[in-house]
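Of the protein chains in this complex, one is absent; all others appear in place.
After this line comes subunit A, so read on.
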Amino acid sequence: MRFERIGREPDYSRYMDLKEGWLDRRIFSDADIYEEELYRIFARSWLFVAHESQIPSSGDFLTTHMGEDAVIVARQPDGSIRVMLNSCPHRGNKVCFADAGNTRRFVCNYHGWAFDTAGDLKGMHEEYCYDAGDIDFKNHGLKNVAKVGNYKGLVFATFNSDAPSLEAWLGDFRWYLDMILDNEEGGTEFIGGCIKSVISANWKFGVENFIGDAYHAGWTHDSGTRSMNNGQPFPPIDMDNSYHASVNGHGWEFGTEGVGDLFLLGRPKVMDYYNKIRPKMEERLGEMRSKIFGSVASASIFPNVSFLPGISTFRQWQPKGPMQFELKTWVIVNKNMPDDIKEEVTKGVMQTFGPGGTFEMDDGENWENCTTVNRGVVTRHERLHYRCGIGRQIEHDTLPGIVYRGQYNDANQRGFYQRWLDMMTHDEFGKMPARPEPQLGNVAETRDLPGLFAL
(Lines give C-alpha, C1' and ligand atoms only; values in the text may rest on other atoms or scores of the structure.)
Protein backbone atom coordinates (compact mmCIF):
# COMPACT_ATOMS: atom_id res chain seq x y z
CA MET A 1 0.00 0.00 0.00
CA ARG A 2 1.47 3.35 -0.98
CA PHE A 3 0.06 6.78 -0.32
CA GLU A 4 1.17 9.44 -2.75
CA ARG A 5 1.04 13.17 -2.53
CA ILE A 6 0.99 15.35 -5.60
CA GLY A 7 3.94 17.65 -6.12
CA ARG A 8 6.16 16.42 -3.33
CA GLU A 9 9.64 17.81 -2.85
CA PRO A 10 11.96 15.34 -4.57
CA ASP A 11 15.26 16.08 -2.84
CA TYR A 12 15.54 16.38 0.93
CA SER A 13 19.28 15.86 1.02
CA ARG A 14 19.81 19.61 0.68
CA TYR A 15 18.28 20.09 4.13
CA MET A 16 21.21 18.48 5.90
CA ASP A 17 24.80 17.36 5.69
CA LEU A 18 25.34 14.85 8.44
CA LYS A 19 28.99 14.24 7.58
CA GLU A 20 29.58 17.93 8.14
CA GLY A 21 27.06 17.99 10.99
CA TRP A 22 24.36 20.55 10.17
CA LEU A 23 20.59 20.67 9.58
CA ASP A 24 18.44 23.23 7.78
CA ARG A 25 15.85 24.64 10.20
CA ARG A 26 13.03 24.38 7.67
CA ILE A 27 12.58 20.68 8.54
CA PHE A 28 11.27 21.89 11.92
CA SER A 29 8.72 24.37 10.62
CA ASP A 30 7.85 23.99 6.96
CA ALA A 31 4.24 22.94 6.31
CA ASP A 32 5.03 21.10 3.05
CA ILE A 33 7.84 19.11 4.63
CA TYR A 34 5.53 18.24 7.51
CA GLU A 35 2.83 16.99 5.11
CA GLU A 36 5.43 14.87 3.37
CA GLU A 37 6.54 13.43 6.74
CA LEU A 38 2.98 12.23 7.31
CA TYR A 39 3.12 10.34 4.01
CA ARG A 40 6.66 9.08 3.99
CA ILE A 41 7.46 8.62 7.70
CA PHE A 42 4.20 8.08 9.56
CA ALA A 43 2.21 6.20 6.90
CA ARG A 44 5.16 3.85 6.27
CA SER A 45 6.88 3.21 9.64
CA TRP A 46 6.09 0.81 12.40
CA LEU A 47 4.47 3.04 15.04
CA PHE A 48 3.95 2.36 18.73
CA VAL A 49 0.22 2.10 19.52
CA ALA A 50 -0.13 0.46 22.94
CA HIS A 51 1.39 -1.62 25.71
CA GLU A 52 -0.43 -4.95 25.77
CA SER A 53 -1.13 -4.48 29.51
CA GLN A 54 -3.43 -1.54 28.66
CA ILE A 55 -5.91 -3.88 26.94
CA PRO A 56 -5.63 -7.21 28.78
CA SER A 57 -9.13 -8.63 28.15
CA SER A 58 -11.30 -9.39 25.16
CA GLY A 59 -13.17 -6.23 24.12
CA ASP A 60 -10.67 -3.90 25.78
CA PHE A 61 -9.76 -1.01 23.51
CA LEU A 62 -7.91 2.27 23.45
CA THR A 63 -7.75 5.06 20.89
CA THR A 64 -4.61 6.76 19.68
CA HIS A 65 -3.04 8.23 16.56
CA MET A 66 -0.66 6.92 13.94
CA GLY A 67 0.71 10.15 12.58
CA GLU A 68 -2.47 12.22 12.38
CA ASP A 69 -4.60 9.16 11.59
CA ALA A 70 -6.97 8.33 14.45
CA VAL A 71 -6.97 4.60 15.24
CA ILE A 72 -8.58 2.11 17.61
CA VAL A 73 -6.47 -0.63 19.19
CA ALA A 74 -8.68 -3.51 20.31
CA ARG A 75 -8.15 -6.89 21.98
CA GLN A 76 -9.97 -9.68 20.14
CA PRO A 77 -11.80 -12.69 21.63
CA ASP A 78 -8.89 -14.90 20.50
CA GLY A 79 -6.39 -12.71 22.37
CA SER A 80 -4.89 -11.08 19.30
CA ILE A 81 -4.79 -7.31 18.85
CA ARG A 82 -6.27 -5.41 15.91
CA VAL A 83 -5.60 -1.82 14.93
CA MET A 84 -8.06 0.02 12.67
CA LEU A 85 -8.94 3.51 11.54
CA ASN A 86 -11.32 5.26 13.91
CA SER A 87 -13.43 6.44 11.00
CA CYS A 88 -16.70 5.13 9.62
CA PRO A 89 -16.53 4.13 5.93
CA HIS A 90 -19.97 5.67 5.38
CA ARG A 91 -19.36 9.39 5.97
CA GLY A 92 -16.07 9.24 7.85
CA ASN A 93 -17.22 10.17 11.37
CA LYS A 94 -15.29 8.81 14.33
CA VAL A 95 -16.85 5.65 15.72
CA CYS A 96 -15.21 5.85 19.15
CA PHE A 97 -14.83 8.94 21.32
CA ALA A 98 -13.36 7.36 24.45
CA ASP A 99 -9.66 7.17 25.30
CA ALA A 100 -10.13 3.59 26.50
CA GLY A 101 -12.73 1.10 27.68
CA ASN A 102 -14.34 -2.25 26.94
CA THR A 103 -16.97 -2.90 24.29
CA ARG A 104 -18.51 -5.44 21.90
CA ARG A 105 -19.32 -2.88 19.23
CA PHE A 106 -18.15 0.46 17.90
CA VAL A 107 -21.29 2.25 16.71
CA CYS A 108 -21.17 5.44 14.66
CA ASN A 109 -23.27 8.25 16.15
CA TYR A 110 -24.26 9.53 12.69
CA HIS A 111 -26.24 6.65 11.08
CA GLY A 112 -25.74 3.83 13.56
CA TRP A 113 -23.32 1.78 11.50
CA ALA A 114 -22.05 -0.85 13.92
CA PHE A 115 -18.71 -2.65 13.86
CA ASP A 116 -17.36 -5.47 15.99
CA THR A 117 -13.98 -5.16 17.71
CA ALA A 118 -12.25 -6.54 14.61
CA GLY A 119 -13.77 -3.68 12.62
CA ASP A 120 -16.23 -5.84 10.65
CA LEU A 121 -19.49 -4.14 9.71
CA LYS A 122 -22.31 -5.95 11.52
CA GLY A 123 -25.36 -3.78 10.81
CA MET A 124 -26.79 -0.30 10.83
CA HIS A 125 -29.85 1.80 11.68
CA GLU A 126 -32.83 1.03 9.33
CA GLU A 127 -30.86 -1.55 7.38
CA TYR A 128 -33.85 -2.10 5.02
CA CYS A 129 -33.03 1.13 3.16
CA TYR A 130 -30.17 -0.64 1.41
CA ASP A 131 -31.34 -2.72 -1.55
CA ALA A 132 -29.59 -5.87 -2.62
CA GLY A 133 -26.35 -4.88 -4.28
CA ASP A 134 -26.13 -1.47 -2.59
CA ILE A 135 -23.57 -2.48 -0.02
CA ASP A 136 -21.11 -5.29 0.49
CA PHE A 137 -20.70 -5.65 4.25
CA LYS A 138 -17.39 -7.46 3.81
CA ASN A 139 -15.75 -4.45 2.18
CA HIS A 140 -17.16 -1.80 4.46
CA GLY A 141 -15.54 -2.52 7.76
CA LEU A 142 -13.19 -0.20 9.64
CA LYS A 143 -9.98 -0.18 7.65
CA ASN A 144 -7.43 -2.34 9.45
CA VAL A 145 -3.74 -1.45 9.39
CA ALA A 146 -1.46 -3.61 7.22
CA LYS A 147 0.43 -5.24 10.08
CA VAL A 148 0.41 -5.44 13.89
CA GLY A 149 3.41 -6.60 15.88
CA ASN A 150 4.29 -7.09 19.53
CA TYR A 151 7.80 -6.86 20.89
CA LYS A 152 7.89 -7.95 24.53
CA GLY A 153 4.68 -6.13 25.40
CA LEU A 154 5.03 -3.08 23.15
CA VAL A 155 2.44 -3.19 20.39
CA PHE A 156 3.30 -1.56 17.08
CA ALA A 157 1.32 -1.17 13.88
CA THR A 158 2.04 -0.04 10.34
CA PHE A 159 -0.11 1.03 7.40
CA ASN A 160 2.62 -0.23 5.11
CA SER A 161 2.20 -3.76 3.75
CA ASP A 162 5.76 -3.57 2.36
CA ALA A 163 7.28 -2.83 5.76
CA PRO A 164 9.84 -5.33 7.02
CA SER A 165 8.89 -7.44 10.05
CA LEU A 166 8.79 -5.63 13.39
CA GLU A 167 11.79 -7.70 14.49
CA ALA A 168 13.73 -6.54 11.44
CA TRP A 169 12.53 -2.94 11.93
CA LEU A 170 13.83 -2.91 15.51
CA GLY A 171 16.79 -5.08 14.47
CA ASP A 172 19.79 -4.97 16.75
CA PHE A 173 18.10 -2.26 18.80
CA ARG A 174 16.30 -5.13 20.52
CA TRP A 175 19.56 -5.78 22.39
CA TYR A 176 19.09 -2.36 24.03
CA LEU A 177 15.29 -2.51 24.32
CA ASP A 178 15.52 -5.63 26.45
CA MET A 179 17.14 -3.58 29.19
CA ILE A 180 13.82 -1.89 29.85
CA LEU A 181 11.41 -4.57 28.58
CA ASP A 182 13.01 -7.72 29.92
CA ASN A 183 15.29 -6.92 32.85
CA GLU A 184 13.26 -9.12 35.20
CA GLU A 185 11.11 -12.22 34.90
CA GLY A 186 7.53 -11.32 33.95
CA GLY A 187 8.25 -8.34 31.70
CA THR A 188 6.60 -4.96 32.02
CA GLU A 189 3.25 -3.21 32.25
CA PHE A 190 1.92 0.35 32.08
CA ILE A 191 0.42 2.02 35.13
CA GLY A 192 -3.25 2.96 34.60
CA GLY A 193 -4.03 6.22 32.86
CA CYS A 194 -2.25 8.45 30.38
CA ILE A 195 -1.34 12.09 30.79
CA LYS A 196 -1.55 14.19 27.64
CA SER A 197 -0.25 17.69 27.11
CA VAL A 198 0.36 20.03 24.19
CA ILE A 199 3.67 21.57 23.24
CA SER A 200 3.90 24.12 20.43
CA ALA A 201 7.02 22.59 18.97
CA ASN A 202 8.03 20.30 16.12
CA TRP A 203 7.69 16.62 17.06
CA LYS A 204 11.31 15.87 16.14
CA PHE A 205 12.64 18.08 18.94
CA GLY A 206 11.12 15.74 21.52
CA VAL A 207 12.47 12.63 19.79
CA GLU A 208 15.98 13.99 19.29
CA ASN A 209 16.14 15.22 22.87
CA PHE A 210 15.56 11.70 24.19
CA ILE A 211 17.55 9.91 21.51
CA GLY A 212 20.85 11.44 22.43
CA ASP A 213 20.77 14.78 24.19
CA ALA A 214 22.38 13.94 27.52
CA TYR A 215 24.21 17.22 26.99
CA HIS A 216 21.18 19.37 27.86
CA ALA A 217 20.42 17.53 31.08
CA GLY A 218 23.06 19.00 33.36
CA TRP A 219 22.21 22.54 32.25
CA THR A 220 18.46 22.61 31.44
CA HIS A 221 17.69 20.36 34.40
CA ASP A 222 20.07 21.67 37.03
CA SER A 223 17.09 22.92 39.05
CA GLY A 224 15.19 19.65 38.67
CA THR A 225 18.17 17.55 39.65
CA ARG A 226 18.87 19.60 42.76
CA SER A 227 15.21 19.63 43.82
CA MET A 228 14.88 15.85 43.64
CA ASN A 229 18.14 15.14 45.45
CA ASN A 230 18.64 17.58 48.31
CA GLY A 231 20.59 20.14 46.33
CA GLN A 232 23.04 17.74 44.70
CA PRO A 233 23.99 18.59 41.09
CA PHE A 234 23.70 16.40 38.01
CA PRO A 235 25.85 13.25 38.31
CA PRO A 236 29.27 13.56 36.63
CA ILE A 237 29.54 12.13 33.11
CA ASP A 238 32.39 9.72 32.32
CA MET A 239 33.12 10.47 28.67
CA ASP A 240 35.39 7.40 28.34
CA ASN A 241 32.80 4.91 29.54
CA SER A 242 29.57 6.29 28.17
CA TYR A 243 28.19 5.92 24.65
CA HIS A 244 25.78 6.71 21.89
CA ALA A 245 24.41 3.72 19.96
CA SER A 246 22.29 4.15 16.84
CA VAL A 247 20.45 1.44 14.87
CA ASN A 248 18.42 2.48 11.80
CA GLY A 249 17.38 5.76 13.40
CA HIS A 250 16.62 4.31 16.83
CA GLY A 251 19.05 5.43 19.50
CA TRP A 252 20.12 4.95 23.11
CA GLU A 253 22.61 7.16 24.92
CA PHE A 254 23.95 5.79 28.17
CA GLY A 255 26.55 5.65 30.87
CA THR A 256 27.75 2.45 32.47
CA GLU A 257 27.74 3.59 36.10
CA GLY A 258 24.36 1.93 36.75
CA VAL A 259 22.80 4.52 39.06
CA GLY A 260 22.46 7.95 37.39
CA ASP A 261 18.85 7.82 36.18
CA LEU A 262 17.79 6.01 39.33
CA PHE A 263 19.36 8.85 41.32
CA LEU A 264 17.49 11.47 39.26
CA LEU A 265 14.17 9.74 39.99
CA GLY A 266 14.72 10.75 43.61
CA ARG A 267 13.16 7.60 45.14
CA PRO A 268 15.74 5.68 47.23
CA LYS A 269 13.43 2.65 47.57
CA VAL A 270 13.44 2.22 43.80
CA MET A 271 17.24 2.44 43.73
CA ASP A 272 17.35 -0.27 46.45
CA TYR A 273 14.95 -2.44 44.48
CA TYR A 274 17.08 -2.40 41.35
CA ASN A 275 20.28 -2.93 43.29
CA LYS A 276 18.64 -5.99 44.79
CA ILE A 277 17.64 -7.49 41.44
CA ARG A 278 20.83 -6.47 39.64
CA PRO A 279 22.68 -9.79 40.10
CA LYS A 280 19.70 -11.56 38.50
CA MET A 281 19.61 -8.92 35.79
CA GLU A 282 23.24 -9.71 35.08
CA GLU A 283 22.45 -13.42 34.74
CA ARG A 284 19.59 -12.51 32.45
CA LEU A 285 21.13 -9.85 30.21
CA GLY A 286 24.87 -10.17 30.74
CA GLU A 287 27.31 -7.93 32.56
CA MET A 288 27.33 -4.98 30.15
CA ARG A 289 23.57 -4.51 30.06
CA SER A 290 23.25 -4.88 33.83
CA LYS A 291 25.82 -2.07 34.16
CA ILE A 292 24.04 0.15 31.64
CA PHE A 293 20.58 -0.20 33.21
CA GLY A 294 19.92 2.59 35.69
CA SER A 295 22.75 4.78 34.38
CA VAL A 296 22.18 8.27 33.05
CA ALA A 297 20.46 7.28 29.81
CA SER A 298 17.66 8.10 27.41
CA ALA A 299 16.33 6.49 24.26
CA SER A 300 13.97 6.84 21.31
CA ILE A 301 12.50 4.32 18.90
CA PHE A 302 12.17 5.74 15.38
CA PRO A 303 10.10 7.68 14.63
CA ASN A 304 8.31 9.01 17.73
CA VAL A 305 8.55 7.02 20.96
CA SER A 306 10.93 7.72 23.82
CA PHE A 307 11.66 6.55 27.33
CA LEU A 308 14.06 6.83 30.21
CA PRO A 309 15.21 3.43 31.45
CA GLY A 310 15.54 3.72 35.22
CA ILE A 311 13.30 6.77 35.50
CA SER A 312 10.51 4.78 33.79
CA THR A 313 8.73 7.54 31.92
CA PHE A 314 7.49 6.25 28.55
CA ARG A 315 6.19 8.75 26.03
CA GLN A 316 5.07 9.39 22.50
CA TRP A 317 5.40 12.62 20.52
CA GLN A 318 2.26 12.78 18.36
CA PRO A 319 2.55 15.21 15.44
CA LYS A 320 -0.16 17.90 15.23
CA GLY A 321 1.11 20.13 12.46
CA PRO A 322 4.66 21.39 11.88
CA MET A 323 4.70 23.52 15.02
CA GLN A 324 2.78 21.44 17.53
CA PHE A 325 2.84 17.99 19.08
CA GLU A 326 0.79 16.22 21.69
CA LEU A 327 2.86 14.51 24.34
CA LYS A 328 1.41 11.29 25.72
CA THR A 329 3.07 10.11 28.92
CA TRP A 330 2.86 6.76 30.65
CA VAL A 331 4.71 5.00 33.45
CA ILE A 332 6.32 1.65 32.65
CA VAL A 333 7.09 -0.76 35.51
CA ASN A 334 8.16 -4.37 35.89
CA LYS A 335 5.09 -6.54 36.32
CA ASN A 336 6.65 -8.44 39.22
CA MET A 337 7.56 -5.38 41.27
CA PRO A 338 5.82 -5.20 44.65
CA ASP A 339 2.92 -2.69 44.67
CA ASP A 340 4.73 -0.24 46.91
CA ILE A 341 7.66 -0.05 44.47
CA LYS A 342 5.27 0.50 41.55
CA GLU A 343 3.72 3.33 43.56
CA GLU A 344 7.14 4.82 44.26
CA VAL A 345 8.05 4.68 40.57
CA THR A 346 4.74 6.27 39.56
CA LYS A 347 5.11 9.11 42.04
CA GLY A 348 8.72 9.60 41.03
CA VAL A 349 7.86 9.79 37.33
CA MET A 350 5.07 12.30 37.89
CA GLN A 351 7.29 14.44 40.10
CA THR A 352 10.08 14.49 37.52
CA PHE A 353 8.57 13.92 34.05
CA GLY A 354 4.87 14.68 34.45
CA PRO A 355 3.71 18.11 33.24
CA GLY A 356 4.25 19.38 36.80
CA GLY A 357 7.52 17.47 37.09
CA THR A 358 10.69 19.22 38.12
CA PHE A 359 12.45 18.15 34.87
CA GLU A 360 9.59 18.33 32.41
CA MET A 361 8.78 21.95 33.23
CA ASP A 362 12.05 23.20 31.79
CA ASP A 363 11.93 21.24 28.50
CA GLY A 364 8.80 22.49 26.76
CA GLU A 365 9.72 26.14 26.59
CA ASN A 366 13.07 25.30 24.95
CA TRP A 367 11.47 23.16 22.23
CA GLU A 368 8.73 25.71 21.61
CA ASN A 369 11.18 28.50 21.02
CA CYS A 370 13.51 26.28 18.93
CA THR A 371 10.45 25.85 16.68
CA THR A 372 8.58 29.13 16.64
CA VAL A 373 11.60 31.35 15.91
CA ASN A 374 11.48 29.78 12.44
CA ARG A 375 8.45 31.88 11.57
CA GLY A 376 11.11 34.37 10.57
CA VAL A 377 12.07 33.69 6.95
CA VAL A 378 15.69 34.68 7.47
CA THR A 379 15.96 32.67 10.67
CA ARG A 380 14.53 29.54 9.10
CA HIS A 381 17.23 29.51 6.43
CA GLU A 382 19.98 29.42 9.05
CA ARG A 383 21.70 26.11 9.74
CA LEU A 384 21.77 24.32 13.10
CA HIS A 385 24.93 22.75 14.52
CA TYR A 386 24.90 18.94 15.00
CA ARG A 387 28.62 18.24 14.96
CA CYS A 388 29.35 17.42 18.60
CA GLY A 389 31.57 14.34 18.89
CA ILE A 390 31.60 13.77 15.14
CA GLY A 391 35.05 12.15 15.25
CA ARG A 392 34.40 9.77 18.15
CA GLN A 393 32.96 6.74 16.36
CA ILE A 394 34.39 3.46 17.68
CA GLU A 395 34.11 -0.28 17.17
CA HIS A 396 32.99 -1.89 20.40
CA ASP A 397 33.28 -5.56 21.35
CA THR A 398 29.93 -5.75 23.08
CA LEU A 399 27.72 -2.90 21.92
CA PRO A 400 25.73 -3.36 18.70
CA GLY A 401 24.86 -0.47 16.37
CA ILE A 402 26.78 2.60 15.25
CA VAL A 403 28.64 3.40 18.45
CA TYR A 404 30.24 6.68 19.50
CA ARG A 405 32.21 7.24 22.68
CA GLY A 406 31.06 9.85 25.17
CA GLN A 407 27.38 10.41 25.91
CA TYR A 408 27.69 14.15 25.35
CA ASN A 409 27.41 13.76 21.60
CA ASP A 410 25.14 14.51 18.63
CA ALA A 411 25.77 11.07 17.11
CA ASN A 412 22.35 9.52 17.76
CA GLN A 413 20.66 12.70 16.59
CA ARG A 414 22.62 12.46 13.34
CA GLY A 415 21.58 8.81 13.09
CA PHE A 416 17.94 9.78 13.58
CA TYR A 417 18.04 12.47 10.87
CA GLN A 418 19.90 10.09 8.54
CA ARG A 419 17.03 7.63 8.86
CA TRP A 420 14.56 10.49 8.41
CA LEU A 421 16.37 11.41 5.18
CA ASP A 422 16.46 7.77 4.03
CA MET A 423 12.70 7.48 4.46
CA MET A 424 11.98 10.85 2.85
CA THR A 425 14.16 9.88 -0.12
CA HIS A 426 13.54 6.21 -0.89
CA ASP A 427 10.28 4.79 -2.16
CA GLU A 428 11.24 1.19 -1.44
CA PHE A 429 12.28 -0.11 1.96
CA GLY A 430 14.61 -2.55 0.24
CA LYS A 431 16.60 0.36 -1.19
CA MET A 432 17.21 2.00 2.16
CA PRO A 433 20.67 1.25 3.48
CA ALA A 434 20.94 -0.62 6.78
CA ARG A 435 22.62 1.65 9.31
CA PRO A 436 24.58 -0.35 10.30
CA GLU A 437 24.43 -3.85 8.81
CA PRO A 438 22.78 -6.11 11.43
CA GLN A 439 25.33 -7.72 13.71
CA LEU A 440 23.13 -9.94 15.84
CA GLY A 441 21.66 -11.83 12.91
CA ASN A 442 18.20 -13.32 13.17
CA VAL A 443 18.28 -14.11 16.87
CA ALA A 444 14.86 -14.48 18.41
CA GLU A 445 16.00 -13.72 21.94
CA THR A 446 18.73 -11.22 22.81
CA ARG A 447 18.60 -12.37 26.43
CA ASP A 448 20.78 -15.27 25.41
CA LEU A 449 23.43 -12.91 24.06
CA PRO A 450 25.78 -11.55 26.69
CA GLY A 451 27.62 -9.69 23.96
CA LEU A 452 28.16 -9.60 20.23
CA PHE A 453 31.32 -11.58 20.06
CA ALA A 454 30.26 -14.14 22.59
CA LEU A 455 27.91 -15.51 19.94
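In this section, a contact is a pair of C-beta atoms (placed from the backbone, for glycine too) under 8 Å apart; a residue touches a chain by one contact, two chains touch by 3 or more; residues count from 1.
Everything below uses one rule, namely that contacts and distances are computed from a predicted model.
Engineer: Would you kindly match the missing chain to its UniProt protein name, picking from "Transglutaminase-like domain-containing protein", "Cysteine desulfurase IscS", "3-phenylpropionate/cinnamic acid dioxygenase subunit beta" or "ABC transporter permease"?
Structural biologist: Matching the unshown chain against "Transglutaminase-like domain-containing protein", "Cysteine desulfurase IscS", "3-phenylpropionate/cinnamic acid dioxygenase subunit beta" or "ABC transporter permease" yields "3-phenylpropionate/cinnamic acid dioxygenase subunit beta".
Engineer: Consider the whole complex, including the chain that is not shown, and state which of A:A70, A:A100 or A:A168 touches that chain.
Structural biologist: For the chain that is not drawn, the touching residue is A:A100.
Engineer: Looking at A:C108, A:I191, A:V247 or A:L399, which residue reaches the missing chain?
Structural biologist: A:I191
Engineer: Quick one: say which of A:S58, A:N93, A:S227 or A:T398 touches the chain that got left out.
Structural biologist: Of the listed residues, the one touching the omitted chain is A:S227.
Engineer: In the whole complex, not just what's shown, which of A:S53, A:N93, A:S200 or A:T425 touches the removed chain?
Structural biologist: Answer from the full complex: A:S200 touches the omitted chain.
Engineer: Residues on subunit A that touch the omitted chain in the whole complex?
Structural biologist: Spelled out for subunit A, the touching residues are 97-103, 191-200, 220, 222-224, 226-228, 231, 266, 326, 329-331, 339, 342-343, 346-347, 350-351, 354-356, 358, 360-362, 364-366, 368.
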